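Every protein chain except one is present and positioned as in the full complex.
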Amino acid sequence: MAQTLQTDTNRAVDQILDHYRSDNPGVRANLHRLLTSGRLAGTGKLVILPVDQGFEHGPARSFAVNPAGYDPTYHAQLAVEAGCNAYAAPYGFIQQVAHEYAGRIPLILKVNSHDTLHDENDPAPAQTSSVKDALRLGCAAIGFTIYPGSANWKGMYEQLRMLAEEARDHGLAVVVWSYPRGSGLSKDGETAIDVVAYAAQIAAQLGAHIIKVKLPSDHLEQDAAKKVYTSERVPIATLAERVRHVMQASFAGRRIVVFSGGGKKGEESIYDEARAIRDGGGNGSIIGRNSFQRPKADAIKFLHKIMDIYAGKAE
Amino acid sequence: MAQTLQTDTNRAVDQILDHYRSDNPGVRANLHRLLTSGRLAGTGKLVILPVDQGFEHGPARSFAVNPAGYDPTYHAQLAVEAGCNAYAAPYGFIQQVAHEYAGRIPLILKVNSHDTLHDENDPAPAQTSSVKDALRLGCAAIGFTIYPGSANWKGMYEQLRMLAEEARDHGLAVVVWSYPRGSGLSKDGETAIDVVAYAAQIAAQLGAHIIKVKLPSDHLEQDAAKKVYTSERVPIATLAERVRHVMQASFAGRRIVVFSGGGKKGEESIYDEARAIRDGGGNGSIIGRNSFQRPKADAIKFLHKIMDIYAGKAE
Amino acid sequence: MAQTLQTDTNRAVDQILDHYRSDNPGVRANLHRLLTSGRLAGTGKLVILPVDQGFEHGPARSFAVNPAGYDPTYHAQLAVEAGCNAYAAPYGFIQQVAHEYAGRIPLILKVNSHDTLHDENDPAPAQTSSVKDALRLGCAAIGFTIYPGSANWKGMYEQLRMLAEEARDHGLAVVVWSYPRGSGLSKDGETAIDVVAYAAQIAAQLGAHIIKVKLPSDHLEQDAAKKVYTSERVPIATLAERVRHVMQASFAGRRIVVFSGGGKKGEESIYDEARAIRDGGGNGSIIGRNSFQRPKADAIKFLHKIMDIYAGKAE
Amino acid sequence: MAQTLQTDTNRAVDQILDHYRSDNPGVRANLHRLLTSGRLAGTGKLVILPVDQGFEHGPARSFAVNPAGYDPTYHAQLAVEAGCNAYAAPYGFIQQVAHEYAGRIPLILKVNSHDTLHDENDPAPAQTSSVKDALRLGCAAIGFTIYPGSANWKGMYEQLRMLAEEARDHGLAVVVWSYPRGSGLSKDGETAIDVVAYAAQIAAQLGAHIIKVKLPSDHLEQDAAKKVYTSERVPIATLAERVRHVMQASFAGRRIVVFSGGGKKGEESIYDEARAIRDGGGNGSIIGRNSFQRPKADAIKFLHKIMDIYAGKAE
Partner (left out) sequence: MAQTLQTDTNRAVDQILDHYRSDNPGVRANLHRLLTSGRLAGTGKLVILPVDQGFEHGPARSFAVNPAGYDPTYHAQLAVEAGCNAYAAPYGFIQQVAHEYAGRIPLILKVNSHDTLHDENDPAPAQTSSVKDALRLGCAAIGFTIYPGSANWKGMYEQLRMLAEEARDHGLAVVVWSYPRGSGLSKDGETAIDVVAYAAQIAAQLGAHIIKVKLPSDHLEQDAAKKVYTSERVPIATLAERVRHVMQASFAGRRIVVFSGGGKKGEESIYDEARAIRDGGGNGSIIGRNSFQRPKADAIKFLHKIMDIYAGKAE
């Protein structure tokens, strides 16, 4: 690392860390680790492998298509081989690999989760692990999901507040999955550009070091917002413009923002999304199902291509 | 500061601090800081810049009209350049600027917030930061919003009680945004003079060092109150009279009360409001959107004019 | 005080304190202070000035008729000048006067409160200050309101239990306002003799050192109770008899019980009530609105007359 | 006591304490005290005087018929004079007598209570005192009521669990009033033999050292249970058989079980109940209203007769 600190690419890392000056050296060290791990080390870009679908959607829906994925070690190994910046998962999956992988790749412990055996209009995930777990397991960060727009928003924000404070105090970074959903929103509203930008702002105000949102559509959900987007002619026509607007809503780009891939789909459309994220100034991707639901060799090739797009090595 | 302690204007500050004799030296020192910072230093008047609209209303609705405001450093800089007494914002915005601005201008950490992605008739904000955060970030005070009239009043008052005690114990001042709203009130009732005066009294009884209320209308909401206002001929016809009545309800003027500006509007009407606050004995204004939604130079000119009204340098 | 310990009147105090032998010296010292302060010192009788109406009913409804009362210092001064045994109020009012008055008159910090901006059929007050506050402000006791008959009774009793234990542990006395109200009762039932006696019993069982109830009517609310009052011919025809019955329900007079005056009314009717309290063996009155809503001189004369009735100096 | 340890009757006590071998010496010492106090000392039988009706039913309904009972000292004195094994009551009543009686008779502090001013289909008592109170007041045990069959069962069981753990850790015994009641049961079901036996089992599983249940009827409430009672021909025709079955459900008699007397009734029917409890192997009675609602002399004669039945001195 001392070596890379001399290189040109670390200007990107330094520039980013410059926005985290209020944070203590422990948090900054872990953000540094995330930004200097894997094939994108030093570029200021990240590709993270998250595997919480076994909990969120069920094991067969997640892993039957590529049964190697039932084994928790598979994913950590895939993340290492593909050169991801980090691997994120709930307690069970992380504790299966921590003793071997904690030093090899930054681990993000997903500390709340939700299943679909009792699905709610207004989701409220359960806390399923702790900051103490993350420390014991050698993780670099905790991950926490909030659902802005849910009737249960207050409980989630307050739980995040407490965990984020505890994490920061112990030198861990905080990654917030900010997924608008609930009775306050229409189905289309969940990915509407005004709502996604708002969700990013909320995560940033709540103290997220890294924000994860879905790629936004050009739908406008809230009347009061629509009026402003129209009158001020906020550019939201292209995906790159919408990414740029989300970055703006994330404290004018002063927070790291990664975008999620969603369900499995064609490779080309994902490469296009990566290009839009890059062109809009986003920090990268968090790609689960599109990685681990492919055979390992394909997944690595696929992830490398995305990394190359971010690194400017591929169109 | 030792110097200003000799000047005539500090009689105003001493007179105010005289009402805070039950408080410990830490709290009194921070109130002193708030009263001796900026262009109104020593006058007993305050103009505070609050920027919580990114959380409360969404980023585009707040900042699209003046996109410089997406950047959290913009506001702290604006507050300093305009000579405000303090800058108030939620965690995310404050932690972006604390390392640079904590010594230059008193910071008020807004420790609870609310968004409009799931809006409620009976609001109950989430605690989004802590007294410990405020201390770590070098703030002079915490800010907390209560909604008297909401079905959730009990939870809010109790949360405020706990945070206020903790803040006082650590030498921080407590600023309470007391905004009547909820199923106990009509829409007009939210700014009715009887209700606003009641809201100020509640904040004072709960231990607020500084109370923030909206400018009241001459509407009377509660029947039992209306009877008294009529029989006792409480003067509430002019805005200045209503401000005076709110000060009366704030322990006969023994609490600092600032009034909020509301949505963006014409400059002249705001100057008129400032004059009424001054004439009614109020302690000043807390002006958000009308400041940061103007271009910076305009905003500074506008804020200086208001300060001059309070300082008696302008009509 | 050493002096008064020799006098005849202290037999009354000793007799009362004899019922508090399970309490620690700190609590007993504060009860002693309450019983040996003011014009009724040493008589075993108490007249207490409570001013929580600014919070409970709103400032204008409470103080507009005598605007001096907007100022919190007015009430403490009135209590001292009138020779009351104690002054009771919520946090805001007490902390305004504590630095000057804590040594001059026993202060009772009202630690829970309720407003009428969102009124409920089943009230549940908010905790608005703490035992720690009471200690820091030099108070002799905390005051707490319960509403037996409310659907929220359980939460209130448990909150009282915790605060009472903490208060006792720190040598503070506990005053319980026991006001039946809620969906379990009719409007008339709130002051029915069976219900008021029950409310006194509950407060005593919960550990109140001093119980405050309303003066009961001869209405009988509960069928199961009515049967007993009739078959056992419990005398409840006169107000004095009803006071005597309430004292009986308060552990056969082993608890101090004071009765509240209610809304402002004619002087003579209040004197009659005081006579009934005296004749029924009650310990005195807690008189708010009828005190501070009169001009100060009138209020003092009025309170002195009541004290004289209790002291046996006036019919 | 050293003396009685040599006598034949202590075989009964030793036999019982043998079932409490997992408990610490402090708990065992207090159980020993309960079993070696009063006229039934050393017999393995208990008659306990409980007076919580002032809280549970109201003062007049409880004490008007024998007004001496308004005075809390009356009951402790009655329990001592009658030679009861223990006296049980809520905080207010216990703290009135503890300084005089704590050494003379084992005291049981009833730590939760319920009133009838707001009566519920699904009762959930309030915690009204603490283990710390019980220790400070010199009690031998805490008492706690659960209502199996109430929709609020979970909260009650968890509150009991916490208090029982704290009590055990401090050497106090735990007495559980297990009274089936609530929307899960019919009125008859509250005393049905299957339900009472189930309630005894629950109390035992939750860690009760002494279980108090009502005398069961031969009604069978639950269909699934009825099937078993019929197919296995569980003998439940006589009261003695039903008592025996409840003892069976109480870990094959490895827990102390006492039965409650219910409302005031004829002496002979209570003597018959005592004979059935004795013949069924129960450990005794807990008799409130039938004791303190009689004149003292009668009550003592009445209690002695019951004790003689248990001791084998009377038919």
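What to note about this one:
Just so it is clear, A, B, C and D label the chains in written order, and each chain counts residues from 1 on its own.
To be clear about the criterion, a contact is a pair of C-beta atoms (placed from the backbone, for glycine too) under 8 Å apart; a residue touches a chain by one contact, two chains touch by 3 or more.
Note that the structure is a prediction, hence the values are computed from the model and not measured.
Looking at the complete complex, one finds that the omitted chain is in touch with A, D.
Among D:A249, D:I286 or D:M307, only D:A249 touches the chain left out of the display.
When the missing chain is restored to the complex, the residue among A:H118, A:K187 or A:R233 that touches it is A:H118.
Across D:K154, D:K265 or D:K313, the residue that sits in touch with the chain not pictured is D:K154. Within the full complex, the residue among A:N10, A:Q77, A:S129 or A:T191 touching the omitted chain is A:S129.
In the full complex, chain A touches the hidden chain at residues 54-55, 57-61, 64-65, 67, 70-72, 90-93, 95-96, 98-99, 113, 115-119, 124-130, 132-133, 137.
Not every partner is drawn; the one left out touches chain D at residues 19, 21-23, 148-151, 153-154, 157-158, 161, 165, 180, 182-185, 194-195, 197-202, 204-207, 222, 224-225, 228-229, 232, 234, 245, 248-249, 251-252, 254.
What we mean here is this: only the chains that are shown with their structure count from here on.
The two sequence copies chain A and chain B touch through a face in which the numbers common to both fall below half of the numbers used overall. Overlaying chain B on chain D by C-alpha atoms takes a rotation of 145 degrees, rounded in steps of 5. Between chain A and chain C, the centres computed from C-alpha atoms are 59 Å apart. Averaged Cα coordinates give chain C a centre that lies 36 Å from the centre of chain D. Listed for chain D are no residues, as none touches two or more other chains. Taken as a contact graph, the chains are arranged in an open line, each linked only to its neighbours along the path.
All chain pairs that count as touching, in label order, are A-B, B-C, C-D.
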